[in-house]
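Note that this complex is displayed minus one protein chain, with the remaining chains in position.
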Amino acid sequence: MGRTTERRTRGRGVAALAVVVPLLLTGVAACGSDSGGGGGDVTITFVWWGSDGRANLTKKAVELFQRKNPKIKVQTSFSAYAAYWEKLATQTAGGKPPDVLNVDSRYLAEYGGRNVLADLNSGAGKAISLADVNPELAATGVYQGKRYAVPWAQNTPAMIYDAAAFMAAGADPAKGMTWDQFADAARKAGAAGTARGVTDFGILDTTLEIWLRQQGKQFYTPEGKLGFTGDDLRRYWELAGKFRDTKAASPADVTASYNTSPEQAPLGKKLTSSEFAYDNLLPAYQKANGKPLNVAPYPSGADGDTGQYRRPSMFLSVSARSQQQEAAAKLVDFLVNDPEVGKIVGTDRGLAPNLKVRAQLAATATGNDKTLYDYEAALEPKLGAAPPVPPKGAGAIQKLLQRTYEEVAFGRMSVDDAVNRFMTEAQKGLS
Amino acid sequence: MTTLRTPDPPVAPPASATRVRRRDRPVGRRRKSQPEAFAFLTPWLLGAVALTVGPMVVSLYLSFTDYDLFTSPKWVGFGNFAHMFGGDDRYLQSVKVTLIYVLVSVPLKLAVSLLVAMLLNTRRSANGFYRAAFYAPSLLGASVAAALVWRALFMGGGPVNELLAFFGWHTPSWVDDPQFSLASIVLLGVWQFGAPMVIFLAGLKQIPAELHEAAAIDGAGAFRRFRHITLPMLSPVIFFNLVMEAIHAFQAFTPAFVIGGGRGGPADADLFYTLYLFEVGFQDFRMGYASAMAWVLLVVIAIVTAIVFRTAKLWVFYDDAEDKK
Partner (left out) sequence: MIALPRTARSFGWHVLCLVIVAVVLYPLVWLAFASVKPPDEILSRLALLPTRFVFDGYTKGWEGAADVGFGRFFLNSFLVAGLSVAANVLSCSLAAFAFARLKFRFRGALFAFMITTLMLPYHVTLIPQYVIFQQAGLVNTFVPLILPKLLATEAFFVFLIVQFMRGIPRELDEAAIIDGCSVYRTFWHVVLPLSKPALVTTSIFTFIWTWNDFFTQMVYLNDTEKFTVPLGLRLFVDTSSESNFGAMFAMSALALVPIVLFFLAFQRLLVEGVSTSGLKG
């Protein structure tokens, strides 16, 4: 009966074990070889967000640092933007954030204000030189009088577009255009092909910010409150609505699939012919889309002001709880100021913050890099200073804007209701 | 999946006699096994104290606080719970989404898995192949790979769009449209009907053929036999599957996370409870609120399970009479 069968088949359990045990042994061996390397006296961790292309560049820069500082070993790690913040939060919760980390302006107050980041104006951070960094750029990264971060690159909010599609629509965005002209061109570009003219920008906090700046307003006040009224937001969404209604902008389901990674954004997926993003992302969009893309200033109001500004594209910070603040500060200084690092990382994150390094690189740039340097050089005199550091909760507001606008785009909510919801939740989130 | 079968099935006990108490009697009549028992329990007890009860107590405490992970917790009494049910629209949305998911996907999945299990409960050739094939999707479980495939299938211009368009139904990108997005996740859940199916199959095989044969001789039709023999005899397995699937459905995370783009999908259509909890805790740094949410979820799951267990006495028949002697 059953019992005897069970006994007879017992041998197979042993067989199963025989499968598992060598598996474990090989695994363990793999682990052993891993921990054997190194030999530095000090080990620091360094994390950032971005693509694997960016990771390869950054790792090369880190290797260079390790060669020049043989006593410091740097462990690196990276994730995509959203995953990056998820992980950083758990690490921080456990009391051990990485020693050196990339911070986005939307999260600077969140982490800085909670004493997770070291004040680089004192202690080990003094070793970081900002002498050659563009002064307006260097002024960023300061929140409530403390320097929680230094800018690692400079970029500018910009429009990336399919040159041929807009040419065919009789427009040249690179020369600058008003919103009305842009709406017309985007509608024509969308009608001509399978891709709509522009990715619906009603969801984008950066575009809202630029649009507000064009009218002399701001997204956040220096006190950390909303710098605009419900009426402003309503007008912005009505502008976006005009694009949507004329089929100049992407349909709602395409808009909802928007992702900050160029590879997965509508323009990268060839679903639209233009998208508001940052100028340093041109190569990534280019690669994903396949067609020749170009970068243009934002459409402007009637007075021609594009509202763009010199944006610290990625901050470098040191953990306040790091046991190796000196080594960490050394790495930050190296990444910001070393000319060879500038050469290695190129324009992946934007222009080099160190103006001497930037000048060297600009002189020898080719291809997309050259497009970027030329673009920024032409724009430079018009660029404003970066807005003050956004308050705690800015990361959540970015998502709130996207969510509430989607309700409008899908026709599930009127603009007025969506505006009310946004304003209520935003004010709650910022208090 | 032999989870609920007994190695030596009883020879067709009359159905009335199989209804017994669930609790079986411990053997320790002759000797006290207490010290040994705790030796056996040591690993589990250690885990229960250090990794379950301890953390639970901490998170229960946190649920009455404002805790942002960085500064020490601030006591707010029932503030978190009050906010949940008065003023947090997204919380209510997440409750709605989760309830729809549980109420639609669990019965659908159980019905499909029982029907297919009955279909496979024969001795025809290739039976094993079919069973393995139907089981295959369950292997993927809540994996990232499965969710990625699903997302691609239901994406704008993907195979599902194309197929439906072929039949004249033009749908938007399922995963990106609030009306369709949740449906695609429900379908992903139902697609993985293999696990409960295999368990049903093992249960069906325990039903002595003589019962069906005797009933058939008495003139009972297929439906009557299903209603009066299969269902009662299978009730412990149905019970087990129902509890497990409901608990899983309440806690579903990865499919919604991957398919909804990590943010709750278009206009929050895929904002599962666990997803919102994760977002509140790990993206907005409101761990106190997240802990309160986790505790509400725990209580709800406990209540639902308690109801299922209570009512189980009315409809579940256990077949371990030989334990009772």
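Every chain is named by a letter (A and B) in the order it is written, and numbering of its residues begins at 1.
Please note the rule applied: contacts are C-beta pairs under 8 Å (C-beta built on N, C-alpha and C of every residue); 3 or more make two chains touch, one makes a residue touch a chain.
Only a predicted model underlies this, so the values are computations on that prediction, with no experimental measurement involved.
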| item | value |
| --- | --- |
| Chain not shown: contacting residue from B:W150, B:W174 or B:F200 | B:W150 |
| Touching the absent chain when the full complex is considered, from B:M56, B:L99 or B:A220 | B:M56 |
| Contact partner of the left-out chain, one of B:I100, B:A132 or B:I307 | B:A132 |
| Residue ranges of chain A at the interface with the undisplayed chain | 1-3, 5-7, 9-10, 12-13, 16, 19-20, 23-24, 26-28, 30-31, 34, 45, 47, 50-56, 59, 75-80, 83, 86-87, 90-91, 93-96, 98, 261, 263-264, 268-269, 284, 287-288 |
| On chain B, residues whose C-beta touches the chain left out of the figure | 1-9, 23-24, 26-34, 36-44, 46-48, 50-52, 54-56, 58-59, 62, 69, 116, 119-120, 122, 124, 126, 128, 130, 132-137, 139-145, 148-150, 152-153, 155, 157-159, 162-163, 166, 191, 202, 205-206, 222, 240, 244, 247, 250-251, 253-254, 257, 274, 277-278, 281, 287, 290-291, 293-295, 297-298, 301-302, 305, 320, 322-323, 325 |
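Rule of thumb we're sticking to: only the chains that are shown with their structure count from here on.
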| item | value |
| --- | --- |
| Chain centre separation in whole Å, for chain B relative to chain A (CA means) | 38 |
| Contact set on chain A toward chain B in their complex | 1-3, 6, 82-83, 85-86, 89-90, 92-93, 110, 114-116, 251-254, 256-257, 259, 271, 393, 395-396, 399, 402-403, 406-407, 410, 412, 421, 425, 429 |
| Complex contacts: residues of chain B adjacent to chain A | 7-8, 68-71, 89, 155-156, 172-173, 175-178, 261-268, 278, 282-285, 287 |
